[in-house]
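Excluded from the complex is one protein chain; the other protein chains are retained at their positions.
Now for chain A:
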Amino acid sequence: MKKILLWALFLCLPVSSIFAENKELRIVTLNGTISEIVFALGKGKLVVGNDTSSLYPPEAVALPKVGYQRMLSAEGILSLKPNLILGLEYAGPPEVIEQLKSAGLKVIIYPGLPGVEPALNNILAIGKEIGAEKEAQKIVQDIRKKHSKIAEKVSKLKSKPKVLFVYHRGTSLAQVSGIETPADEMIRLGGGINAVDGFKGFKPITPEAVIAAQPDIILIPSRGLESLGGKDGVFSLPGVKDTPAGKKSRVVAIDDLVLLGFGPRLGQGIEELFESFHPKTPEKK
């Protein structure tokens, strides 16, 4: 009898928690990469709002915006009545994150380090959180496969091109990317060498520095290329024309989030980079 009672009690507990979990998730994502991951895991329908950096997939763009990930407002997020908030470490200001937590919401902040492993960890962790572990595994395996395939090819390379990453918005702000940046990591993964390695983070472009770096390839996010008005715009940047890249007219443009997002399209990004860094030239055949 006691046993039955205990069993009954035991059964009751999980039932109540299942009920709690069955309550449909209402997710607010605070970062473009996180949004992309949730949609890639097939849970896009659970997202009730996101931030202005969520630009992919198109369905994510149409959702209510809670501001830019670094300038969030607690009330705005609360108004969407979410029960799960996912963000990267850039989410802020920190006070708002604290306010959300103190309002009793589940807020999970993932690290935003560039790199394959951190990216895969985030995908797995989010998959676990929103009940899409299998899908997460699948995406992770796919990225791993693509990554190791390219990594093998990269290890066999005899020479790697020097790549200069130019971050550009509008006509005024042009910066090149030093070490410890997402672009730096992606250049390495795609089988290139960052042409500027003397500093961390981003620095404004100067003609002399560009010429001194002697890049073979200019790498630029698609949106940046658009804002420059295409390839010609890139070559009109000070100094670029006088580099090997300028002389051979080698510009590689890849979608911003594919290139720098370290999200579910990371594998695709690495492949695209490798292919554009090392095109199969007809002479080789």
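Just so we're on the same page, a contact is a pair of C-beta atoms (placed from the backbone, for glycine too) under 8 Å apart; a residue touches a chain by one contact, two chains touch by 3 or more; residues count from 1.
Everything that follows uses one rule, which is that contacts and distances are computed from a predicted model.
Student: From the list "Heme ABC transporter permease", "Methylmalonyl Co-A mutase-associated GTPase MeaB", "Subtilisin family serine protease" or "Sulfur oxidation c-type cytochrome SoxX", give the UniProt name belonging to the chain omitted from this structure.
Tutor: The correct option from "Heme ABC transporter permease", "Methylmalonyl Co-A mutase-associated GTPase MeaB", "Subtilisin family serine protease" or "Sulfur oxidation c-type cytochrome SoxX" is "Heme ABC transporter permease", the UniProt name of the unshown chain.
Student: Hey, which of A:A40, A:L72, A:A174 or A:I220 is the one touching the hidden chain?
Tutor: Within the whole complex, the residue contacting the unshown chain is A:L72.
Student: Using the touch definition from the top, which of A:S35, A:Q99, A:N122 or A:S276 touches the missing chain?
Tutor: For the chain that is not drawn, the touching residue is A:Q99.
Student: What residue numbers in chain A mark contact with the hidden partner chain?
Tutor: 49, 52, 64-68, 70-81, 90, 92-93, 95-96, 98-99, 102-104, 200-201, 204
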